[in-house]
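Just passing along the structure, written as structure tokens.
The other protein chains are all here in position, but one chain of the complex has been omitted.
Going in written order, the chains are labelled A and B, and every chain counts its residues from 1.
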Amino acid sequence: MGETIEKLKWLLTDKYSNKRVEEEIRDKEDLLSSGISTCLGCGSEIGLRIALKVLGRNTILAIPPGCMGGVGVVGYGTTTGTEVPVFFPLLDNIASMLSGIKRYYRRLGRKVHVLAYAGDGGTADVGFQCLSGAAERDENIIYICYDNEGYMNTGIQRSGTTPYKAWTTTTPVGEARRGKPQVNKNMPLIMAMHEIPYTATASIAYIEDYVSKLKKAAEVEDGLAYIHLFSPCPTGWRFSTDKTIEVARLAVETNFFPLWEARYGEIRFTKKIWFKKPVKEYLKAVGKYSHLTDEEINEIQKLVDDRYRMLKSLAR
Amino acid sequence: MIKIVDGNQAAAYGAKLSRPEVIAAYPITPQTPLVEYIASMVARGELDAEMVEVESEHSALSVLHGASLSGARTFTATSSQGLSLMYEPYFRTSTLRLPVVMCIVTREMISPQSVWGGQQDAVTVRDAGWIQLFVENNQEVLDTVIQAYRLAEDRRVLLPVNVCLDGFYLSHMAEKVVIPDQNEVDDFLPPLVMDHIKLDPENPMSVDPLTPGPLLTHYRNKHVEGLENAKDVIEEVDREFEERFGRSYHGKIEPFMMDDAEIAVVTMGSMSGTVRVIVREARERGVRIGMLKLRMFRPFPKEEFRELLKDIDVIGVIDRNVSFGFSSGTVYYELKSALFGYHNPLMVSFIAGLGGSDISKMHVRKVVEILEKVHKTGKVEKEVVWMDLEEKLWEKQLKS
Partner (left out) sequence: MKIEWIAPIGKDRYIIKTGEWRYQKPERNQEKCKKCGTCLIYCPTGSVYIEDDEYRTDYEFCKGCGICASECRADAIIMVEEVRE
């Protein structure tokens, strides 16, 4: 009996669909330099490599200060880490700088993808004002936030998307405080509520889902497309470098990070979880939660359930 | 065409005639009408530009970064707190060598809370690598915006330019201004060609990679070279402008009644008009006095000042700003350091016109009186004179 269920689970996981998406992306040009100095098992590198494969050469890429900038995507000295034009916006002007580029290319009558690949700090914290402004002005840019839940490039500090109770170097665990005392900002939902043409959550464990969302984002012409990419960080989250995908998958399977998309604010789930796992399984896999007591885990389970319920009530 | 326009409108006309392709601005007193004028020009179809109504000044300049890096001619304007918020992209505009033109409608910096004139905002950002031109009247506002594009986009320069016009004294005061023909401006100002730094999928490059110290030093050195070149280019641009339009502003510094002068008053911005009147008045009394109007504050025209002031005994510098830390006016101490080792005149710093207070004829007469006394006695009694604090002027003003 247990074996049958296990088999059934296999059938329903996305692992089987990898073949389709693999055929689609494997022959596409890899526009990102292979030798960039990301940490071992970096989730964000997977996200960027695939985004560039899907969007292709006719793309202008913004890599703000953060992990991807630090590892050499914008190059070092007189070099460049990509084969598309790439630049360092300021941490807090990503969406504005891209607006200027897109406006001018549109004026010239040239169709160019204008893409931001920004961390959660530049998106949800210091760069939020200009992102919100660009969304409101319907700037036609594609904005991917690779959410590794903190300032990882500067060495694992808390950000607005660091989850409740998570350990970081600025929310350490001790007698008086146990990780981050606040709940994270629900960034993708905030963006969806701007009623922009396209908002989506994506995970590096679900590449087919991610690729289809990238394609939808690339087709948008009347405003901003935002993808919130869940991107586990072995270095900052304290787990073994080979577990990146597993951790990302668990986050989806436990509803910790549900996959959905929204057109003009109208939400639709893109990944149905048939066998929902308890959040505990996800939390146990990630070292930054290793201090949690059962009581705290229950508290997080409730938070996750509440958020999911809220999302469901908004969804079609 | 002759029109009666205020300084904001003159700047808008100057911008329009220069055919910017992307404009981004955020309203702030006293620059607001400038944004409104531009927006209405775009709405009426007179100005064919992408207008981006951003959510902050920080974004205004950032949008122009993107547009300029794509090859667009760009324009924006701001004041005071807006400029402070812009500081992060501001420094970067010059270090990326983007030929952006931005009007600063100058205003006092808070605190205390003030929305009125003063050059503290523009002067505070003087070492961020931009070219800064200060203007005297509304005609000069319009003409200087056009000249600014030629200067910024010159291949020897390739740097952003500020056109600084005094808040309220110019921005909100109407004067007669000649509006040049579009054709003439088009002949004077060819379209922008950007290739030294560009974001274009047809010619991919990275913009602003992580740069090690020695290479950064190379770029800094090239930047300074561009600024130094601007000193010659502004003279060329101004000469050619005069040939085509019949108006000249003497490039970097305009000398007024400086022949055989023993005393010189150095000014910057709209105060120059009042000083002209009082200098003429003093000349009639037989005082050998003249005026130097500093137009190009950045790069600072050291060499030209040394030449123009070589036979001068007494120099008074009127500053509409304060150098905190040097405890004088900013132009005063910069001029003093420029002259050091060349000439040794007696110098007095006058701080006047802060927070929108007037630099009236009365004030300038007082300046001349003090300078005459210094000349006669050969002694500087007070190196820094705060004009509004002389004879408790501020108490009188508050009472009235």
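Going forward, a contact is a pair of C-beta atoms (placed from the backbone, for glycine too) under 8 Å apart; a residue touches a chain by one contact, two chains touch by 3 or more.
Computed from a predicted structure; not experimentally measured.
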Pick out which of B:Leu158, B:Val317 or B:Leu354 touches the chain that's been left out of the picture. B:Leu158
Hidden partner chain, residues of chain B it touches: 95-97, 158, 196-197, 205-209, 211, 214-216, 218-219, 222-223, 226
To test your reading of the contact rule: which positions on chain A touch the chain that is missing from view? 15, 18-19, 21-23, 25-26, 30, 32-38, 40-43, 45-46, 49-50, 72, 74-81, 204, 207, 234, 240-246
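Here is the rule we go by: only the chains that are shown with their structure count from here on.
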Taking each chain's centre as the mean of its CA atoms, chain A sits from chain B at a distance in Å of 45
In their shared complex, chain A is touched by residues of chain B numbered 21-22, 24, 50, 52-56, 58-59, 62-72, 74, 88-89, 92, 198-201, 203-212, 215
Flag every residue of chain A that touches chain B in the complex, lowest number first. 57-60, 69-70, 72, 74-90, 92-93, 96-107, 112, 129-130, 132-133, 136-137
